[in-house]
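Partial complex: the chains shown occupy the same locations as in the complete assembly.
Chain nomenclature is as follows: A, B, C and D, assigned in order of appearance, with residue numbering initiated at 1 for each chain independently.
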Amino acid sequence: MAAKVGIVMGSDSDLEVMSKAAEVLDVLKVEYDITVISAHRMPDVFYDYAKSAEEKGYKVIIAGAGGAAHLPGMTAAIFSLPVIGVPIMTKSLGGVDSLYSIVQMPAGIPVATVAINGAQNAGILAAKILAASDEELLGRIKDYAAGLKETVAAKSEKLAKIGYQEYLKESKK
Amino acid sequence: MAAKVGIVMGSDSDLEVMSKAAEVLDVLKVEYDITVISAHRMPDVFYDYAKSAEEKGYKVIIAGAGGAAHLPGMTAAIFSLPVIGVPIMTKSLGGVDSLYSIVQMPAGIPVATVAINGAQNAGILAAKILAASDEELLGRIKDYAAGLKETVAAKSEKLAKIGYQEYLKESKK
Amino acid sequence: MAAKVGIVMGSDSDLEVMSKAAEVLDVLKVEYDITVISAHRMPDVFYDYAKSAEEKGYKVIIAGAGGAAHLPGMTAAIFSLPVIGVPIMTKSLGGVDSLYSIVQMPAGIPVATVAINGAQNAGILAAKILAASDEELLGRIKDYAAGLKETVAAKSEKLAKIGYQEYLKESKK
Amino acid sequence: MAAKVGIVMGSDSDLEVMSKAAEVLDVLKVEYDITVISAHRMPDVFYDYAKSAEEKGYKVIIAGAGGAAHLPGMTAAIFSLPVIGVPIMTKSLGGVDSLYSIVQMPAGIPVATVAINGAQNAGILAAKILAASDEELLGRIKDYAAGLKETVAAKSEKLAKIGYQEYLKESKK
């Protein structure tokens, strides 16, 4: 089966953050490609990527970028299906520059923006988009959410049992 | 045919902005419901809405809210399919409060955030999500995009023809 | 005697900050419960918590959360007595996202917001709220404030005595 | 019966906003005093006010101020019971200056901060604080909340009935 999700980022320095999208798609058993393409440094390669994405079978593209982050919006300008934008944190401005550059798109060209460095959520959102027509995937997403809930519930129980001082001591170990 | 998209907002003062989502869904021939539910003032009604949304057939929910905007995130906590958040502009902070309250979701619970007051884009994004499994809708979306392009192109031609002074004079009429 | 104050937070990563509320309530001899409940990851558990809080005897709830921090506001939507919100500092935006998400509540549903990471003050504020009808507790709060004053006064005297160069040297030891 | 709530503001230009606190306290049948005292322009009067507040029977003080808003924090430095701060919107910075000046209090001296221009919520919060030891007042607060819920519910029904176009037309009349 062909990949349904494209993951693209402007620089390999974004890979550590963006790999969280890949990891969660692995868990949810969604096929994806992951690549580095700079809209600024290689505009032609980028155009080809965005233009051929639909016929390659992508149903969603996750694009991450930092600073004057144009990759998600420019992808959305060319690719007709949903584009998810991940604003990468920046040293000087904390990522508010990336966030504004991605979320404040003009009418006609939406980018589905997630939190600063929120690549894991970008992966989940991509899966949810595919799940709108895939009951089995929706089931896996619900199982995943149930797992998150159980994790917090277990911590909650542990806290109730051992008290906050002990809990803090253990988490520092 | 049942509605595929739910549009919900926290207050009827958001309706003027949020109606742009409805309008574009009308153009794209996507069925939707539109309603006002305050997660803060009527939490029980809200919970029922979010919990029953999947069985009512919603594939996407568009939620708009301003200030400490919890409606989109809380919807995403309950509804398993995609939630699109529209940050409503506020008088004091310009909507940056709404934006942060919607986009900065914790890992596990994404909200697909669009621009401040970007309800039209929320509608288009909802349609794109449905189009991931609906070729005909995808066609209508492409036609819509082509229409936007032609509108700009026509303006561009007019500007070339009459010059910027004349253009500005006419647009002030 | 039943607990009067509920302390709740969205993630155990907030515990180090939120434990300062518990510590000061210990000092002021106010009973409290402390727990981890994610409004986003376990909305049902959260609803039950907020709905049963009044009959469990809570008079005040202190809720801490970071980013798109919905826990305090959603608690205030359900629980009729005072809710104190603690915005947790975030790496990207310093906690201004948490602050806006908590303080900018719509008319009708107040959250008593304290400083970013201000859990100690949240504990003191909870005690002051209870002290509005508890003279003895008010006495302990005044003693506590007197203690703070004496601590500063002692430092002030020391500075006057040894001079600022020596003072700085000692505090670096 | 003596007044339970003091409402104080730094300038009579804040009165239009701060009167919303008074109005909601009227609805909730809570006695209050309302006055203008500038901590900056009349520090002695202010000190007397804050020092005598407890013996005058105030259980809560609501303090509103804009810009470098010191009134709420300085009140909290002197008055031992809860102080609620209302950041007043400013022309240049939208009130973010007022918000930071009020909410970012140091450890030991909390101010229960509400939204920018959130005086109505300050009134409700004051009532909730008193309601922690006043069952009847708690009942009135719950009725008030039920009224807010009904108002939204009525709007929601109307929207369902007449559709958003008609609704918008009517609200513009």
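Just so it is clear, contacts are C-beta pairs under 8 Å (C-beta built on N, C-alpha and C of every residue); 3 or more make two chains touch, one makes a residue touch a chain.
Keep in mind the model is a prediction, meaning the values are calculated, not measured.
Because every chain is the same sequence, the assembly can be counted simply: 4 are drawn, and the full complex in the file has 8 copies.
One rule holds for everything that comes next: only the chains that are shown with their structure count from here on.
Spacing of chain A relative to chain C, judged by their CA centroids, is 33 angstrom.
Across the assembly, chain D contributes residues 115-116, 145, 148 that each touch 2 or more other chains.
Viewed as a contact network, the protein chains fit none of the simple shapes, being neither a path, a ring, a star nor fully connected. Of all residues in chain C, only 11-12, 15-16, 19, 22, 34-38, 41-42, 45, 67-68, 91-94 touch chain A in the complex they form. Those residues of chain C that touch chain B in the complex are listed here as 10-11, 38-41, 43, 47, 66-70, 73-74, 76-78, 90, 93, 96-97, 100-106, 108-109, 111. The residues of chain D lying in touch with chain C in their complex are 59-60, 80-82, 84, 99, 103-116, 118, 120-122, 124-125, 128-134, 138, 141-142, 145, 148.
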